[in-house]
Each structure stands twice: as C-alpha cells, then as structure tokens.
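Left out: one protein chain. Kept in place: all the others.
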Amino acid sequence: MIENGTPIADRNDNFTRSAGKQLAVYALYAVVTLAVVVYLLAIAAGQTGSNGADMGINVANNSITIALREEPPQLDTGRSTDGASIIVLSHAFEGLIAYDEEAQLTPGVAERWEIRTDGATFWLREDARWSDGQPVTAHDFEFAWKRAIDPATASEYSFIFYSIKNAEAINTGRLPKETLGVRAVNDRLLEVEFEQATPYFDKLVAFVTYFPVREDFYESTDGRYGADADELLYNGPYMITEWVHSASMIWKKNPYYWNDKRGFLDEIRVAYITADTNAKLNLFKDGQIADTHLESPMLPSAMAARWQIDRAMDGTVFFVVFNHRPGRVTDNLNLRKAMLYAQDPVELVNKALKDAAFLPAASLFPVWVGGVKEKFREEYPAPKHQMDLEKARHHLELAKQELGLAAIPPLVLLVDAQPVSQLAATYYQELYRQRLGLEIRIDSQIFKQRLAKMTAGDFDITVAGWSPDYDDALTYGEFFASWNLQNRGRYASADMDADVRIAQTSLDQKERMDAFGRIQQLVHDDVTMIPMYERGWSFVVDPRLKGFRRRSVGPEIDYNYAYIDVSSD
Amino acid sequence: MLWYIGKRLIQGLITVWFIATATFFAMHNVPGDPLLNERATTPTIRANLEAKYGLDQPVTTQYFIYLKNIVRGDFGISFAQENRQVNDIIREHFPVSAILGVLAVIIAAVGGILWGSLTALYRNRLPDYLIMFLVILGISVPSFVIAAISQLGIVTLNNLAGTTVLPVAGWGTIFHMLVPALVLGLSTMAYLTRLMRSSMLEIVNSDFVRTAKSKGVPPARIFARHQLRNAVLPVITVLGPSIAAITTGGFVVEIVFAIPGLGRFFVEAVQQLDYTVIMGTTVFYGTFLVFMVILVDVIYGFIDPRVRMS
Partner (left out) sequence: MTGIAAAEFARQASTEHAQTLSRPSLSYWQDAWIRLQSNRRALVSLFIVISLLILTLLGPVLWSVNPAAQDLDQISVPPGRDRSALVVAEYTPWVIPAGTVAELQLADTATTQSVRLQWAALPGAYGHRVYRNLYPVGPERAYGIPLGEFFDNSTLNFEDRLDLRPGTYYYSVVALAENGRPGTVAETLRVDVRRTTTVNEAVAQGLVGSAADIAVGDSLQVALHPLGTDYLGRDMLARLMEGARVSLFIGIIAPFIYVLMGVVYGAVSGFAGGKVDQVMMRFADFVVALPFLLFMILFKIAFGIGPGESGIFPMLIAMIVLLWPATARLVRGQILQIREQGYVEASKLLGAKSSYLIFRHMLPNTLGVVLVTLTFEIPRAIFTEAFLSFIGMGVAPPTPSWGSMSNEGIKTMLNTPHELIFPALLISITVLAFNLLGDGLRDALDARMRNTE
C-alpha cells in the first residue's frame, strides 16, 4: 500500500534534503566552534611560542631575521664545542683579539699585545665594558681561563690552553688551578707565561674558550651560567635579550660595546632554529630570513629564482681515515696505496657530491691557510695525484702477497648519518667493488655511536672531517701526531711526531712551514689518509644586507660587520 | 562509576611503571657512549662527566635512582643540552606539540564526522565520489610527502598573492598552526570519514531508524537524534588511540615546519644519544597516552550506558 500517495523514491529524496539541511546547520556550528577553539589555542600558542618572526630585513627597525641550524646546548664560553654555540658566542662576546671583516686578527679587548718566547703580555683598553656597564678587566680573563682549565669544569676544549705554563698538569689533576701561568697584574694588564714557545698564541687567543667571564656575575648564577639569556653577561657587539630554547633568540645591539666599527644592526632576530634545509629555503623564498645556505639539490631552484649566489670556504677538510692499528688489514701500506690510486677526489666532488662550493682536496692542509708569506699551498704545493687503475691493482696484488691472503676480507666503512657522508660512502662502496673487487660494508651509526667505535678502533675506514680551531696550519698539521686524541686511526710515525714538535715549538716561521711541508708529503707517501674534499657553502643573501660573511676560522656565519643598505647597485 | 574510574587509574599507574621500566632497560642496551664528543676527552674529564650524570653506578642502582626520581617528577639533566633540566625541556615544548595535536584531532574529528555523514547521506552521488577520492589520497600518500608538498604550496600561494598569506614555518600565531595541524590530522580525518560513513550506513538499515521513519518523525530529527548520535560512537572510541597516534607522530610535521615541539626534540635527542631526554620524553608521552585513553573511555562510559554495565 502506498502511503500518502508519494512514491518511495521521492520520500527518500525528501529525507536526504532535510537531513542535508540539518547537516549544513551542524556544519556551521562546527565551523564556528572550530574558529573559537583555534582562537583560544592561538592565544595559548602565543604564550609558548617564539615571537621572533618578522621580515627577513626590517629596514625601519634596522633589524634582520635569521635562522640557526641547531640550538646551542649552552652558551658557556669555557665549555662550548659546537658550531651553533660558536656562532652565538662570536656575536655576544669578544676576546682579547678579534677578527676583522677580512678575517685578519685585529685588537679586541686588548688594544695591544706582545708575544715573546717565554710568554705574552696584553694591554686591555679602557672602554671595553660588559652589558651591565662594568668595565672588562684582566681579572675576567684570568678567572675564565682558570675555570676552563679546571678539571672540575670538564671543558672539552681545555687542551687549547696547553701552551700556557702548568695548563696540562692542572687539567690532568696534578696541580691546582691557581698555578696556571696567567696573572692579572692590574685591571688592564694581563701577563701570560708559556710552557713552551708559542708564536701563534695570538691566533689561539681569538678562540671562544679564551673569552672572558666575570667572577662575581658567575658566582651569582649559582651553577646556571650559560643556561639562559639572563644567566650571562655580554661584552660583544650584541647581547642576547631573549632565548626561547630550540625556538628562537633575540640579539640586541650592546650599548656598552666600545667598537663602532662592528655591530651595525640594532637587532638580530634568530626566529627559526631548524636543521631542515628545505624549510630554510622556503623561508628565504618567502622573505622571512635574510640569508640561507644552499645544498646542491637546491641550486637549480636558486638559479631559476635569479638569486645572487655566493660561495665561501668553510675551512673543514674531509678525508678517509684508515685504521692503522696493528692486525688491521688497513695497516698495510700497499693496500692503502691501492685504494688511493683507484679513486680521484675530483670525481667524488664533481660526479657524486655535486656541490659547487666543495673543492677536491689534495692535502691535509686546505688551500687558504697561510704559509710563510703567501698561502701555504702556493709555497709548498700538494703532491700531485693521478688516478691510475693499473698501479692500484698492482699494489693490491702486493698487498695480498704481503698479507698472505687470497682475497682481501670485507672492509667496514664507518659513517655517520649526515647525508653527505652517506652519499660518499655509497659512492666509495660501488667504486671499490667495481675497480678493485673489494667488498666494503657500510656501518651507519649515529654520531655518538660512531665516535665510540672510532675510539675503540672498531672500523677499517671511516670518513672524517676536521675544522680549524685557529688560523694556523698547526691545527691541521698536528692531527696525526701519535699523542693526539683526535687521531682515532692511531697512526703513529716518529717522523710525523718530530715534525709536529718542531711546528709547535719553533719560533722560525720558515722552519715551521718546512715541517708542515714534510708532513704534507709524508701523509701522501704513507697514505695516512685519502683526501676527499674541502667543504664550502653556496649561499644566498638578501641583496639589501651587506657585509655578511661566512668564515673558515671562527663562526660559520658572521653578522658582526653586516648592515642594511637599500640603495641598489 | 567512581569505582570504574578508580580501577582504571590504578591500572594506569601500573602501566606507567611498566613503560618506565621498559624504557630504562631499552636505553641501557643501546650501544654507544653518551659522553663522547667530537673533541676527545682526557680520562680525568671523563670521570668528572660520569660522576656528574651518575653513570658510574651499577645498573640496578641506576634503575632505582631513576624510579625514585620519576616519582618525584624529576627526569634529570639533559646530556646534550647541559644546564637544562629535562623537566624544563618537556615543560617548554610539550605544550606546543599538545596544541598542535589538539587542533589536529579536532580538525580530524569534526572533518571526519562531517564528511562521513555527507558521503553516507549522498551515497553514490557526486559528493560521495569527491570526498572518497580525497579520502583515498589522505590514507595512501605518506605524511612526509604531504608535508613537503603543502609547504611548497604555501610558498607558491605567497608568491602569487605577492604577500605573506600564510607563514612558511615557525610557531606563534593562528596562521602558523593552520596548515601543520591540517597536514597532521589529514590521515586521521580520512580514516574517521570512512569509519563514520560505514557506521552511518549500518545505522540507516537498523530497526530503530526504520521505526522512527514509519512513525513519521521529521527527517531532520531522525538524522540528528538517531543516526548521527549513534554513528558518532565508534568514532569516539577510536579518538583515544588517534590522539595517541597524532601526538607522537607529529615529529615529521614539526621538523618540516620548524615547530619547536617535543616530538622534534625527541628525534634530535635520539640522534645525539641524549639518555635522559629520551627516557624522560618516552615516559612522559607514555603516561600522557595512558591517561588520555582512560579519559576517553570514561567519557565514552558517560555517553554509552552499555559500556558502564559491562
């Protein structure tokens, strides 16, 4: 029986229509509630979030917005070791000696100094002040250095003080820290006594571990020194006025800073702390940050966007480290020679890594480090390397004979999680398989686990890099000294050790450079390592920001000389 | 009811203990040394660091110290971010993840219920096909691909508009939250849409709806009172675990959009082998989830009397 005379299909349509209307009403309610909720959440988010975001270049406020790659673990100058901390510290603090715009040493807190064979003297300027107005005194340096060398502080950079008298003894617990060879004669005079002659001491002193710390302020922080923006006192061009951990920082111009030739911006907002390079690229495209570096996949987009691309060397040299411990197959010189001649860093950089700012490495020493008068590599050219497969195979046969093996066992290539290292490892694995028939097994570990394995010697080869601590060839030259803890492959050579000692103690620059020249040749002849590449960065900067620099020694990015100039070229 | 809640709470506490123990023993089997850093340290310095973090004690002692500290709410000091308490880290960054997660869940739930009802209502017609197509995209494309593409989309949008319509990354205002929350909630929304749809379809054929229809109840009322209300129940059941999935799975979105949330922190802590942060975050998240599920179950108990009886 048909009810009401309307066919069932129509009734269903009716139902659908009114139900649809009801649904629409509900949807409206939902949207309104959602909007309210979003609004409330946004208020909450505002409390938690960083208020750093602004335009990349804010001309009116003379401020810029930048991004950092990682959060500094802490900002204690005596204990910082990582790149992010060094960037921040290089803007918020100043040592006795600083770097100028062209990366040359220039007076910092010290207006003049004298380096002698037995020690050094620094005369501090009168108008150097902390961010609370108090003057920076020699006591601040004495206190900072003694604190850093104190084993209780557990500073991983304490070794950088070892040229000072008694430093090593104090650090290993044999002497009290008061015996350190540094003395504040008065507020403006600092005397340093050397353990042995250190002609490059002026370069050491520019490093962050040597920066000053004021004793009364330090005591007042009660163990929290360096943990937050208000637990620090600043004597550099900028002060950190706000630090929201892992989110943002704000650096404001330090009104008490003495040097009007540095620190031109009123404010630097670190609005983003992220390792995601795509995010940084997008931020730059959007005009939210003033500069960013470019990885090789991003270069085509950068070119399409018609940006001005610049590049700078980073100072880090990468090489393949062998495990030289006795009993290891890689301890055999012929095997290492075979591996050396089967590859070519030029192919690694040009075909595999494809980064326009990388330079194929030819030596332990980078191209830019200084020699006697000119660049070291100009005065002491690196040994020429030519890939030679026949020679490589010949050496491989010799190696097999010497080791008494029919075939070389699989080699373990230890590598960390960085994309570039992984890329290089995959490239090498296939290269050695195809050209020498060697089997390479990739052991991919996170940073700390890789370090543990390296220290324990649990690897055959690994990819390692070394960044300079100071602007002297010694920072590279001493890498393979047998006592150097960084030399995790445990390479030991009496010749190397002798030459490093000469370079450390000789006062004659030519003698030192000769020693480095011998070290360079020895590393090649003995195949201590295989050079891979010298790292550089391609980067883009907002054209309105001038004076921005990327450094090889010191902070990776340097805004100390940056200023906004809107007039176009 | 109170008895039910009390029982669940006690169960929850035992579960938390289990989580804490599992985490502790998992972490202590991790090879590697949390104290190692690029610049090698001398033995004296190492010994000082070990003493500072209490690593020189035997494992069982460490376990009891750890439990005791958890009860007091102290998760220790971060290894990588020296001078920062894990509690501070959690306190500063969890709210960010929570806000993002809550927004994502709400968007997913509201969207899921709405679209699900829509598709059930207009079954086999245009809205159904359209929505189901989007649902299919939502469940099959991996979240990180969606995140990367959406960020690109924002950049393009800003370029086309000539001004910043939406921020590309970061955190702090309404606009920073919208797209990340949407991306985060997308797959859950798709899932809930399907769930809602099948739930509605089941109900449409059920007896009480047919009774209501034949009684002549106005269609709108049938729809709202009977269909919607009953169909929503399965969706709510799933909501508890969904909150769980969203809050812990947020780290991809947090990484891509540079949001300072706890998930991103966790990934970084793992990469740096920061013991205390890893353990603290895991225990914290675990506890949060446990009590979230209990909360949802209790709410569900209020809504659906049948559950209470069982």
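So that you can tell them apart, the chains are marked A and B in the order they are listed, and the count of residues begins at 1 in each.
Here is the rule we go by: contacts are C-beta pairs under 8 Å (C-beta built on N, C-alpha and C of every residue); 3 or more make two chains touch, one makes a residue touch a chain.
Worth saying up front: this structure is predicted, and the values here are computed from it rather than measured.
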{"item": "Listed residues A:23, A:160, A:283 or A:349, member touching the removed chain", "value": "A:349"}
{"item": "Residue among A:105, A:446 or A:498 touching the omitted chain", "value": "A:446"}
{"item": "Residues in subunit B touching the chain absent from view", "value": "11, 14-15, 18-19, 22-23, 26-27, 29-32, 136-137, 139-145, 148-149, 152, 205, 244-245, 248-249, 251-252, 255, 266-267, 270-271, 273, 278, 281-282, 285-286, 289-290, 293"}
{"item": "Subunit A residues touching the omitted chain (full complex)", "value": "102, 278, 295-297, 299-304, 306-311, 346-347, 349-352, 354, 356-357, 386, 410, 412-414, 417, 419, 422-423, 425-427, 429-431, 434, 441-446, 449, 538, 569"}
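Note that in this section only the chains that are shown with their structure count from here on.
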{"item": "Chain centre separation in whole Å, for subunit B relative to subunit A (CA means)", "value": "34"}
{"item": "Of all residues in subunit B, those that touch subunit A in their complex", "value": "31-34, 36-42, 44-45, 48-49, 52, 80-84, 88-89, 92-93, 95-96, 99, 102-103, 106-107, 110, 113-114, 117-118, 121-122, 148, 151-152, 154-155, 158-159, 164, 167-174, 176-178, 213, 218-220, 222-224, 227-228, 255-258, 260, 264-265, 268, 270-273"}
{"item": "Residues of subunit A touching subunit B in the complex", "value": "14-16, 18-23, 26-27, 30, 33-34, 37-39, 41-42, 44-53, 67, 70-71, 73-74, 76, 79, 81, 151-152, 154-159, 171-173, 223-227, 244-247, 271-276, 278-279, 282-283, 285-288, 417, 445-449, 451-452, 455, 485-486, 488"}
